[in-house]
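Handing you this structure, nothing more for now.
The complex appears here without one of its protein chains, the remainder shown in place.
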């Protein structure tokens, strides 16, 4: 142990420099595996995807592909599949809005009204996750099914016509998306709300704010980081999802995820699938950056 | 009526919670459904214990569950170890490229799965692994998307850790090594455990990325997806219910343990 601090070296910098130098390198060693893994299997694949999107569309898995800078892939992909693309964004936006309303109520209840049941309720929010979400989505198929009680009830009160259905409609798909991504909304909202000092709301009502004014002037602005985080975590995966559209919708509710999935696995049209993926990513990136700038919570990144 | 008015928010919140549990209740119910007469109709016919007694009857289902558990455990192990190291680096050490590392860690959580899955597939195809998709490519993908969640979970636990505690240990004659194992690790461990649980559930549940990179390998979600086209065997609901119960048991026992610890009942 004595050897670590040689007595022959009296200058403090040299003595302190030894361990400090080692400490400096430790950081790199610790981060290295994760950096390499994410670099190889997350960052580099984006380049591959970009390259794929510029493939010669006449190639195939067997003959191989050439990067021919075939930018026309983008044009073709867009002109052919703009409908599912727009539909995806629209459905995701709707689902995000519903999630925000439902999620806010639940998160608010947990943060301010749950008392000693707070932890239990939080666990309950996450617990349904552990049943495979495919299975849960399938059970919505049963609930919303043509002979299910929901349809029956709605038909009885004439909200739904006697031969109208829920399954295979946009309603079912958006409902499924809302259900599936609700926890992604609740958790960030809760994290934000929980930090709010309850006395601030009391102070607001002390200063003559009605409950609703106190909410919109105090609680809501302070929970904005959670709102931004939650909406992003809901909107982004919802846009790329194709499981709800497949299981609860019909071909008329095809989302861009369905198209990409089919192009890759069934059709084998890698070039067009790649181009569509790149477009989806770009749209999301632009929307997200615009949104974050607008909401003014750049520290989120 | 005044009770309702006073607790309106709580009642509404509970209502939302109930909504979140409707599918789980249906799944549990359907696990007792005798569907032997009408396989294609996804509705309750009559009660039976049969699905629970013979969960492995559907061809390939238990093999798929086994595959998912295998991949889940391995991916959890790798992602938890690597992610924990990275979390330590981010909280405790200075290094160049920290900012870009944070962005790279954030992006997987902000990218649609379909994009990540197709990028990985593009990479595997481009590097000549397109014909060898299977266990290893799934594992690589799962570790990739679990890493960010592990890092973030462990990092927040670590950041909340009072640095004075480690200094106090050093002050009380603990070497760096002893300080880590006696103080730092036990205190961060709940975070690591939570991260591992999260990683396993993400891995076990993933379909979109897995499906693109699986080749001929079939995981449990892929089995369900395949079955959904023909008619889902009711045993799938047994697996779903069991997973749910296991998770609840793990969480509840963790909670009970930490409560008893807090009360000083367990050394």
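Each chain gets a letter, A and B, in the order it is written, and its residues are counted from 1.
What we mean here is this: a contact is a pair of C-beta atoms (placed from the backbone, for glycine too) under 8 Å apart; a residue touches a chain by one contact, two chains touch by 3 or more.
To be clear about the criterion, contacts and distances are computed from a predicted model.
Novice: The hidden chain: which UniProt name fits, "Molybdenum cofactor biosynthesis protein MoaE", "ATP synthase subunit b", "3-isopropylmalate dehydratase small subunit" or "Spermidine/putrescine transport system ATP-binding protein"?
Specialist: Not shown, but named in UniProt as "Spermidine/putrescine transport system ATP-binding protein".
Novice: Per the definition of touch given earlier, which of B:73, B:174 or B:248 contacts the omitted chain?
Specialist: B:174
Novice: Taking the full complex into account, what residues of subunit B touch the chain not shown?
Specialist: Residues in contact with the chain left out: 162, 164-165, 167-175, 178, 182-183, 186-187, 261-264, 267.
Heads up, the rule we're going with is that only the chains that are shown with their structure count from here on.
Novice: Quick one: in the complex, what on subunit A touches subunit B?
Specialist: These residues of subunit A touch subunit B: 23-24, 26-28, 30-31, 33-35, 37-39, 41-46, 48-49, 51-52, 61, 65, 102-103, 105-106, 108-110, 112-114, 119, 121, 123-125, 127-143, 145, 147-148, 179, 182-183, 232-233, 236-237, 239-243, 247, 256-257, 260-261, 264-265, 270, 273-274, 277, 280-281, 284, 288, 301.
Novice: Under the stated contact criterion, what part of subunit B meets subunit A in this complex?
Specialist: It comes out as residues 7, 9-10, 12-14, 16-17, 19-24, 26-27, 30, 42-43, 82-83, 85-86, 88-90, 92-95, 97, 101-116, 118-123, 125-126, 130-131, 140-141, 143-144, 147-148, 151, 201, 204-205, 207-208, 211-212, 220-221, 224-225, 228, 232, 236-237, 239-241, 243-244, 246-248, 251-252, 255.
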